[in-house]
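The next block holds one structure in the form of structure tokens; read it before the comments.
Omission of a single protein chain aside, the complex is shown with its protein chains in their original locations.
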Amino acid sequence: MGLTFAAQLAERDVDVRFEVATGETLAVLGPNGAGKSTVLSLLAGLLAPTSGRADLEGSVLFDVGASRRTLTEPRERGISLLAQEALLFPHLSALENVAFGPRSRGVPRTAARATALGWLERVGVAELVHRRPHQLSGGQAQRVALARALAVEPSLLLLDEPLAALDVSITPTMRLLLREVLQGRTAVIVTHDPLDAFLLADRVLVLEGGRIVESGATAEVLTRPVTAFGARLAGLNLVQGRRTRTGFAGGNGIEVPLADRLPEGTALVLAVRPAAISVSLSSHPGADAAVVRAEIDDVEHRGDLVRIHAAGLAADVAPADAVALGLVPGIAVDLRIRHGDATVYPTRREQQDSGRSTAGSGR
Amino acid sequence: MGLTFAAQLAERDVDVRFEVATGETLAVLGPNGAGKSTVLSLLAGLLAPTSGRADLEGSVLFDVGASRRTLTEPRERGISLLAQEALLFPHLSALENVAFGPRSRGVPRTAARATALGWLERVGVAELVHRRPHQLSGGQAQRVALARALAVEPSLLLLDEPLAALDVSITPTMRLLLREVLQGRTAVIVTHDPLDAFLLADRVLVLEGGRIVESGATAEVLTRPVTAFGARLAGLNLVQGRRTRTGFAGGNGIEVPLADRLPEGTALVLAVRPAAISVSLSSHPGADAAVVRAEIDDVEHRGDLVRIHAAGLAADVAPADAVALGLVPGIAVDLRIRHGDATVYPTRREQQDSGRSTAGSGR
Amino acid sequence: GADETAGSADTTAHSGGGSITVFAAASLKEPFTALADQFEDAHPGTDLTLNFAGSSDLATQLVEGAPADVLASADESTMERVRGADLLDGEPVTFATNILQLAVPPDNTAGIASLADAARPGVKTVVCAAQVPCGAAAARLQEAADVDLAPVSEESSVTDVLGKISSGEADAGLVYVTDVRAAGETVLGIAVPEAADVVNTYPVAALAGSQDPGTARDFVDFVVGDDGRAVLEAAGFGAP
Amino acid sequence: MELTPARLPRWILVLAAVGGLFVVLPLVAMALRVDWVHFVPLVTSESARAALLLSLRTSISATMLCVVFGVPMALVLARTSFRGQRILRSLVLLPLVLPPVVGGIALLYTFGRRGLLGGTLEALGVDIAFSTTAVVLSQAFVALPFLVLSLEGALRTVGTRYEAVGATLGATRWTVLRRITLPLVLPALISGAVLSFARALGEFGATLTFAGSLQGTTRTLPLEIYLQRETDPDAAVALSLILVVVAIAVVGAAHRVRPLGSLAPARPVAPALRRAVDTH
Partner (left out) sequence: MELTPARLPRWILVLAAVGGLFVVLPLVAMALRVDWVHFVPLVTSESARAALLLSLRTSISATMLCVVFGVPMALVLARTSFRGQRILRSLVLLPLVLPPVVGGIALLYTFGRRGLLGGTLEALGVDIAFSTTAVVLSQAFVALPFLVLSLEGALRTVGTRYEAVGATLGATRWTVLRRITLPLVLPALISGAVLSFARALGEFGATLTFAGSLQGTTRTLPLEIYLQRETDPDAAVALSLILVVVAIAVVGAAHRVRPLGSLAPARPVAPALRRAVDTH
């Protein structure tokens, strides 16, 4: 049961297939234009696929093929969508916006308003109940929209960047709220923030160009990414390479001995945290570390640390060290990675090909 | 010269006054509904203040008072605004949207288009030039809007959450682009991301409820915040307290000896990073550390670390330690802060009162 | 239909006061309103409803089944159309005549004194279009007087001709005597001698579909009779 | 306070002023010609009063008919697509282009005793022609396009995004229509209804042909004006002023309705509501 989804949308070049178990939360990540919002629209019934089929808890959401064309109406899908644009009804107050869902599902007016007020309080804008959408700031509108999506208690909850536009003082609270709400609820959430994925999702799906490029349990994908995008998400350096006779040989010259039994030539990736790379003007490779020599491409000052970009790697050094070493773009440095800090693993091709993950088991 | 701004807007309860030197970038931060976008709208000429005056490089933007009412028209202000909503012209292609500014300022059609194409390439959507706004994804639209705002080369650049809705794979590139663009340009940028402030801004202004509550050089505000919001921004724990005879006494019981000569009773704050607080089931206060005993309010799993909330403080511990100690909400623990890790400083009342910072000197 | 007439014939016997609808040409509004009042006074309990419109409108309405008892038309061709549709109860009777007159604005700036003056180049003359009765009459008058008017406009009704003249827009126009009289001081009438040969006749008839044929015939008689003659003469209509 | 973002070029104002004069001057010229001494007795005469009352009654009924049938028509034109929709939209415009007299003839051909539906209606015992019903039908016939077209345009402009949101929140088609679509286009609906009312109020040719001109039953104010003009053009103009005044009053009242109440101040949450939440 749960959700099974497989759909193609030719005009946006999207072809995605996945499953979500009942009670599970799936995070969908990916670059702009990857097709994340498109997938949610297909689920919610705002777009019709070129072909494909989706079922939620045993009932068909859509089933479109050469000879058949079943499209359940949005309101009968039991799905609530927080779209990327807030799209609050301009003629209704914040309270009426949030009460709209419950009232549409038959809750009497007073009870629906009470529910709405409760949700507005939970997202922290209870004092704005009687404002119209055009009198709200961007973040306030986003919160009201979130409350509206949550107030309907659907079988499947779809959230498109629910925490975008929110300020730092409220996002932790909102994350906690979402975690509570998502408890035991089937949900798909789109986000650009890996922390959201970490805190809210059981599984992660990475889209790129309308196709799934990575998927799996959140911790797995975010600690052992196999794509550049996944690595960016996880804040890791990723080096593509191959199994040689002695171990791993990366594209940028890094070599790390390995003890596994993988056949020579297997495609591997090496992941390492920027803080685990030490930068020096020159160093001697020891038995326990790999060293790459490269020119610095860029130096980024990030408040309490300095990030050095070289050889496709990012390394974090203390500001004092950066000044002491005179790290500026153009000079050659040694980047040193202790073998113990590097994680090497296969690129899991089989998973990318199927684009299909095993159903999770609820949180 | 540069920008001086002082305005009240009664209906939104906003009263703000600040200055930006020529070539300087000011970051405006603050909770949702604080009045950040309102300030930008006042500057751009989309809103008229109840009273106040602003000058840019010696020419009046507005001057509204009991007896006078000067409001320069938006197009004559030499200000370009990236608003919080992309608001791309729906009837023009991405290219024409970006070329609109240059063409309005008299650049011939072909040259304007070339400029526009250049900017679209820089924000990474060159392949979408002929799409209409409704055919763009949320992040793609945001990038086109950014290109449109940058293409006009104004005397003052206003950016309202320029990096919102962008994916992790592009934000670093966009930050670099903005850093380049802001080089030597007078700019005000609104953001919810302290990293943007760190990387892009010379000075920071924190708004709350339509008033300035903190302001100063970026590093100063983000390493020595005096408000809860500032501390959230900086990722620091902030403890409000007072100077006692022996040192600092915090509201939650923390005591730290001080060597300064501040008078007893002075309002002080103590800042400490979550990673610098160690958590144990019980510990003995040493001479070099302060200990607070408290029940755990919440435990957050954040991938490679676990964040413990107790006594109004957040402490980060390794997942293995959290499991070993059995850290769950409700149990009592000792939070230990080494004196050396804590920074104690006055709350800088004088600055909050004036709400006025000294002009910076360009980067 | 015909059998309807038969069926309603015996209702006449005991109709002391019925109610009938009279369809009359718009130009008959004044005299017929007065006539209706007099008829109602003379036949207590009788109720008369008047429907005024252009003669051809009335014909169309009747042919399409409008319920009416009497038709008073401003020209014979209209009456013929109704008769052709087999809607008349008996023969139409002429109850009035009318002749054309030259109408000019009160100040007569163009100095018009005769039909020939109206044909001078530079004089703005308006007449009715040949399709409407007054236009047909005007054409015949021009023939009779051997004058060839070059009108700036061929209007669709007398009222439109009159409007052009009273507003001073046109210098002269051909309208009926009765219209000049009804217009009062807003236009000046100039008699055209040849007009006496071009007489327009107004027929009236009871209608076959009448619910109250007795009263309908009574009213026709009333219009044709002395009372009717007096009222119509006062309005400027000639005797048949 | 929001600014008028870009004021208009000056020559736009000049053109607008010329256009305004073109409409206003004839009205002024009319008012100047009115013989005010005879004005009051004229407009309070029994026939004038009867005609005005009839006009108001029928125009209001016609406007209601236009709303009842025009709103669904606009919805169908704007929200569905089917073969022949383009032609249907053109057809709806036609009462506008037909000279009203011809419109009246067409109505007679349809609803008259010898018309297309005449037999059916007679069998049902309904006799429409030359009754007040006929007046309402003529007015509705000529006024319907105004409502349909202005509403359809607004429906297209508003788009379907909010309706889609409503549907994902579980609203039925009817709820979406009632609580989202119609409120969003309410300003256009009102102005469409005002247009229809104005057109119905001024309707003359179709009424004369289809309904006749019987005092108190079918002789509306425009017909009364037409008849007056036969004998006394100045009186007709004076009567027209009444129409003008009525129209101004109705239009003014309609624009006073602020459908979105967008500027209403924020009210505090009602106490009853607070309690409902607390006991939740």
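For clarity, chains are labelled A, B, C and D in written order, and residue numbers in each chain start from 1.
Here is the rule we use: a contact is a pair of C-beta atoms (placed from the backbone, for glycine too) under 8 Å apart; a residue touches a chain by one contact, two chains touch by 3 or more.
Predicted model only: the values in this text are computed from it and were never measured.
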Task = Could you tell which one of D:54, D:105 or D:214 touches the chain left off the display?
result = D:105
Inquiry  = Touching the hidden chain in the complete assembly: which of D:8, D:37 or D:124 does that?
reply    = D:8
Touch criterion as defined above, residue of D:42, D:135, D:211 or D:225 at the omitted chain = D:225
Note = subunit B residues touching the chain left out here are 44-46, 73-75, 77-81, 83, 87, 89-92, 95, 100-101, 104-105, 110-111, 113-115, 117-118, 121, 128-132, 134-135, 148, 152, 154
Task = Tell me where the left-out chain touches subunit C, residue by residue.
result = 54, 56, 59-60, 63, 77, 124, 126, 129, 131-132, 151-156, 160, 163-164, 167-170
Ask   = Which positions on subunit D touch the chain that was left off?
value = 2-9, 12-16, 18-20, 22-30, 32-33, 68-73, 75-76, 79-81, 86-103, 105-107, 109-110, 115-117, 140-141, 144-145, 148-150, 153-154, 156-158, 160, 163-164, 166-167, 171, 173-174, 176-177, 187-188, 191, 194-195, 198-199, 201-202, 204-205, 222, 225-226, 229, 233, 236-237, 240, 243-244, 246-248, 251-252, 255
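As a convention for this text, only the chains that are shown with their structure count from here on.
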Note = Per the C-alpha centroid definition, the whole-Å distance linking subunit A and subunit D comes out as 54
Between subunit A and subunit B, centroid-to-centroid distance (C-alpha), Å = 24
Inquiry  = Could you work out how far the Cα centre of subunit C sits from that of subunit D, in whole Å?
reply    = 36
Note = Contacts with two or more other chains occur in subunit C at residues none
Task = For subunit B, write out the residues touching at least two other chains, lowest number first.
result = none
